[in-house]
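Part of the complex only, each chain left as placed.
Going in written order, the chains are labelled A, B and C, and every chain counts its residues from 1.
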Amino acid sequence: MDHSSVGERLSEGPAPEIVEYLFAPRMKNDLDKNFFNMGEINMAHVVMLKRQGVIEHEIATQILGAIREIEAQGPTGLELDEAREDLYFNYEHAVASRTSPGVGGQMHTARSRNDLGATMTRMQTRGVLASILEELARVRDALISQAQSHIDTVMPGYTHLQPAQPITLGHYFTAIEQALSRDFERVLAALEKTNHSPLGAAALAGSGYSINRDIPAELLGFDGLIVNTLDSVASRDYLLEALAAASILGVTLSRLAQDLFVWYSWEFRMIDFRDRVASTSSIMPQKKNPVILETIKGRSSHALGALTSAVAGVRSTNYTNLVDGNRDAFTAAWQGLESLRVCLVLSRLALENLVVNKELMYQRCAENFSTVTELADTMVAEWKISFREAHEIVGYLVRTALDQGLSASSITSEMVEEAGRHVLEREVSMSQTLVSDSLSPRRNIEVRSNVGGPAPEQVQEMIKAARKSCSEHRSEISRFRERWSWSREKLDQAVDEILQGQPA
Amino acid sequence: MDHSSVGERLSEGPAPEIVEYLFAPRMKNDLDKNFFNMGEINMAHVVMLKRQGVIEHEIATQILGAIREIEAQGPTGLELDEAREDLYFNYEHAVASRTSPGVGGQMHTARSRNDLGATMTRMQTRGVLASILEELARVRDALISQAQSHIDTVMPGYTHLQPAQPITLGHYFTAIEQALSRDFERVLAALEKTNHSPLGAAALAGSGYSINRDIPAELLGFDGLIVNTLDSVASRDYLLEALAAASILGVTLSRLAQDLFVWYSWEFRMIDFRDRVASTSSIMPQKKNPVILETIKGRSSHALGALTSAVAGVRSTNYTNLVDGNRDAFTAAWQGLESLRVCLVLSRLALENLVVNKELMYQRCAENFSTVTELADTMVAEWKISFREAHEIVGYLVRTALDQGLSASSITSEMVEEAGRHVLEREVSMSQTLVSDSLSPRRNIEVRSNVGGPAPEQVQEMIKAARKSCSEHRSEISRFRERWSWSREKLDQAVDEILQGQPA
Amino acid sequence: MDHSSVGERLSEGPAPEIVEYLFAPRMKNDLDKNFFNMGEINMAHVVMLKRQGVIEHEIATQILGAIREIEAQGPTGLELDEAREDLYFNYEHAVASRTSPGVGGQMHTARSRNDLGATMTRMQTRGVLASILEELARVRDALISQAQSHIDTVMPGYTHLQPAQPITLGHYFTAIEQALSRDFERVLAALEKTNHSPLGAAALAGSGYSINRDIPAELLGFDGLIVNTLDSVASRDYLLEALAAASILGVTLSRLAQDLFVWYSWEFRMIDFRDRVASTSSIMPQKKNPVILETIKGRSSHALGALTSAVAGVRSTNYTNLVDGNRDAFTAAWQGLESLRVCLVLSRLALENLVVNKELMYQRCAENFSTVTELADTMVAEWKISFREAHEIVGYLVRTALDQGLSASSITSEMVEEAGRHVLEREVSMSQTLVSDSLSPRRNIEVRSNVGGPAPEQVQEMIKAARKSCSEHRSEISRFRERWSWSREKLDQAVDEILQGQPA
């Protein structure tokens, strides 16, 4: 009697194309990503079956012994036959060949590949998400560190990529850090939704055996169950949520990279990078290209593509276990999430190797008219006019200066008074000191000291809050990591106890 | 002196195409969606300016009186000039024309259209999300109600759209309800992130005036601040998150609709709908088309399109205030969210007008071989064989029956024993009662009584949990609605106090 | 007897939500976009029915007279009742009320709303695509005109946004023009696929009446039939193709806008825009924001969103007439295509109002080391070394100059010789004239005179080819426009002949 995957229901074996395009890639993927997950699930399931009395102690001992052996030999130790359809049937075959078909076949009692697959995919996903969160925390550390270093580094703040008002580089980096802290929350929420166990749902209707779903859930480090058995095998929304969170995080990283990319241009020249993160050209000897930033910009869109493909692939499927809804719609998901992780690594690397041209940044602020809003505010206070009037006066002043080829630092009190006279149609006066103070970039920073503003004391507050938030977020990751370490230990103990013949 | 939007910086007015394609649609949209939001923001801001002593009491009184008047007249009462660029400049013009340019111009002190726009978009978004959550709660109610009604309605459970094992319709509906409860959490998380105030960020660097950002945040019903001022004007990630949550919710609705769509087909005929939600054909008199389901399937993809467009539009923008990053990338967002809301309305309507063909469902289960897994489990117990062996026996049995044109209900103990003999190569026996019991759909349901399974007591547990979850989620929505009512009252009081000359 | 849309098949009228969310928006959309298309289709169909003898002359006369009247009164003249489900039933009602139910009902003989809707959507689409092509031709004209004006305007060519080698602005604009000519071909291909008639397919299986599908196809300006009747009502691939072509065209426009956006920054300052296409700030008086470019960047992603939504919405539908596959998946399509058309208008406007800072561009080329590749080529020729060696020498030279704060124009023959000696470990010499010539931006341009290069004679060739291509493409659009004018005349004649009692 041949224990092939085909069973007795089908009268002929699979076509070669089915093996090549369906079975083989599926098996390879699971071997690479889920070999150990499958082993743990098999052990946890058998421990539960034994404890519940569904299978006998002797059987459990034989199966668990075989799994231990298979796990120890690792993925390369497994004898694979693609015609057996997937990794599970090969795994079961390996157990059976180390025990007997009658014994090996009992491993799958009260279970289906549907809940097994659902559980594996959740384990694979949670591992990826935890890695992303860890890298994200490192990027935030790098931002906080740079923000602290540049709390006094005055730079042009842009809107519409036009100089708007001076800020500091520290202020900029805390803005990005705050955005990333929201990204962290989104990825974390996805991880929390992921970490629930569908095991025990069997094909879709649960099992008629007297099983206990909580036991394997705990031994596999899950935080609880996906309760409804149909929902357990049908749902992959956690993975859509993970891809969505990654897509949005990709937007933040891409925007950061875009800023650095422009600032690094020859014309902006506000920043440089250490040579170790740049590349040159095969033909243009002067080039030092910011390929690290372009890579971040390019790859941070992968998660969006994966999400689109996944939503499009799942959305019209029936609510149940299906190849498209559960697997093939997600082919690009793993690459999408890995690209995001790499973008985080590269973002940190870029930040750590950043060289800042402080003097030029300051000089730009002094010249590029980005301080004239403060001058308008001064007019409002001094001349008791409305902001709208002051806005017009300064608009006229700037146009006049530009027409004369002057920069902001050349603006004199005479010019200010002349502009005021032009618009208000009356005499006004302002001292040169007040004009100069208003136009001083550093002074502009200092007065913007309301909550969240660029004044150093406010940025310091934000850095403090960021450190606290980052530390709290880190402990969330640790909670998961420790949960999984603990459960793996528990699982090993449970297996040991059975192998040693003790009651579990 | 004409207070046009152009100001003194630009020497000529806008080209007609700029007015037609940039200014006009923007103004129309804001008039439709944000007229009242802008009024509230203006009031809250002026109250704060007054309390902080940035503007004088008399000025505040005049401005607030004008705003009250404008609000009372409503959007149609506002005299609009597209050449003024946007709604804000028209609003300010309306205040100025009811007071004086010098007074009207002070309303914008310590503010920019950047933080104003950021605040309006958050208010618009939070309103839409709250409506979606309310409709979603109604869909869940309908599901819970139908689950209760059909706790004993046995139906074929499908995997791969093939009969797999019997479940109940109640079990099915609780599966969908559990999926929707996760969707609820995602939309709620987006709402929570949305409800923070960027006001006070001004252009990007905050204000040099001594403002208090917490006052307007409270008066506008926000739960706190977006702290960093650059982050305040640059970020729209909450709207991406809202679109992502809506996209994923759309997947759940689409899958539900797809199931109903197939079940409604002439061939499945398991369900019907009351005529009030169907439509007929202009040519084929027999038709009664499930257009309500097709509408749900079709429109539930709108949010994905809006998300894609938004991520693509924002992702490479600089991290600051920009037209593309803040506005034009989100053109489709509102339609996308509204389509989702309509899909929820229609899903509820479909569920409420559902007619279920219970007898046919049961009969299908008895005939379509979906109970044979239970027969295999019985063999394992009776004959002490492995599940893998029982699987093969039953596979052989099914193929034999199909070849003979028999349905599952015709399987006899003789056939079972013959199949066992064929595979095991030894004699086995099973009583007709045991065979019939194993193949009974209702019995199949009863034995599947582990947590989350289709047995009625388990479904009843899930209904109970669903009611509790839905009630808790509803109180989350109420919290927001009450917060916003309360803050609107507070705002009105604060304005009254100023208008009545009392200290705030 | 009431001729409601419900007919006798359904026993109750539609629920209010069905009217509000399904019937009303559908009717409004068709009234706005397809009122005249529906009228033409009705006329062409009736003319054919009359010619084929399917309906009698007298009946045809009455119906056509009524349609003429309805068309003359325009969309606002139509009495609408949402409960009648859609525009067609209202149109038929209007014909019936001008004739009699027995006569009005014959208009729909041998037809269904399925083929009617399929035909209308194609007519709507072809009109939109023709407009896009016309605007696209105008953008190409503007590019060609600017290319001609700037055939000698030397500017830095960038790779990785780093100065690479000098090109000319004329060279740049012809690059964009060539990209747009490929975009033109894609949109044109979509238009060609669109312009085929599905009319006569009826519900899906064609008609049992003896109709002639070619007659209305010709009278409606189609280039032929969608032959298979099921394909006729099921397919909307032409609209997916249109959205795809628009998405890719959007990429080209977005990249052009991104270049201009960066070049317009204060730091690059290579270009300016006339004030009529810029906008200022409500708070920062110095600002002159390139919102026109941001609008292009933001809105050019709308077509992608519409495409994503459409593909996701259509992809798993059955191959037949369906609400999701044919209509609701395409809700965002019209906005997506219109946004693209607006982006074209704005791109042309930006190009027409461009001000170029030629001197600064040239100066940058002289200083930013982008000419050193030519210096390396000179070394290869002079010193008989490999390019790889020359590349290293120049790399060393650039790094030395940068370390000394020198720009490229300061490089002397001594520095060149020193660098050569350093790398080659032997003496080399090069005259100052040769060094200066190699480093001259203009000279760099002149020597790059192979096909497609920036040398003026090559750009002139490309301009010539662009003019030819653009002219040929314009005649493609004209062909369609003339076809449609001609067919409309033919249709009017055919109707006149019937109304005047002459044989058609």
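In this text, a residue touches a chain if its C-beta (ideal position, glycine included) is under 8 Å from a C-beta of that chain, and two chains touch if they have at least 3 such contacts.
The structure displayed is predicted, hence computed values, not measured ones.
*Asks:* Please report the number of identical subunits in the complete assembly described by this file, where 3 are shown.
*Replies:* This complex, considered in full, is made up of 4 identical copies.
Note that only the chains that are shown with their structure count from here on.
*Asks:* Quick check on chain B against chain C: do more than half of the interface residue numbers occur in both copies, making it same, or fewer, making it different?
*Replies:* Since more than half of the residue numbers are used by both chains, the interface counts as same.
*Asks:* What is the size of the turn, to the nearest 5°, that moves the C-alpha atoms of chain A onto the matching ones in chain B?
*Replies:* 180
*Asks:* Just give me the whole-number Å value for how far the CA centre of chain A lies from that of chain C.
*Replies:* Comparing mean C-alpha positions, chain C is 35 Å from chain A.
*Asks:* Measuring centre to centre with CA averages, how many angstrom lie between chain A and chain B?
*Replies:* Roughly 23 Å separates the two chain centres.
*Asks:* Go ahead and note the Å separation of the Cα centroids belonging to chain B and chain C.
*Replies:* Here the centre of chain C sits 33 Å away from the centre of chain B.
*Asks:* Counting only residues that touch at least 2 other chains, which ones in chain C make the list?
*Replies:* 280-288, 291, 294, 308, 312, 316-317
*Asks:* Flag every residue of chain B that touches chain A in the complex, lowest number first.
*Replies:* 1, 3, 7-11, 92, 96, 101-106, 108-109, 114, 157-161, 164-167, 171-172, 174-176, 178-179, 182-183, 185-186, 189, 193, 200-201, 203-214, 225-235, 237-238, 240-241, 244-245, 247-248, 250-252, 254-256, 258-259, 262, 297, 300-301, 304, 307-308, 311-312, 314-323, 325, 373-374, 377, 380, 385-389, 391-393, 395-396, 398-399, 423, 425, 444, 447-448, 450-454, 462, 465
*Asks:* Help me check something: in the complex, which residues belonging to chain C touch chain B?
*Replies:* Against chain B, chain C makes touches at 5-15, 17-18, 21-22, 85, 88-89, 108, 111-114, 202-203, 258, 274-288, 291-292, 294-295, 297-299, 301-302, 304-310, 312-313, 316-317, 322-325, 327-329, 331-332, 335-336, 339, 342, 345-346, 349, 353.
*Asks:* Of all residues in chain C, which touch chain A in the complex?
*Replies:* It comes out as residues 156, 159-165, 261-262, 264-269, 280-291, 294, 308, 311-312, 315-317, 364, 368-370, 372-373, 376, 387, 390-395, 397-398, 408.
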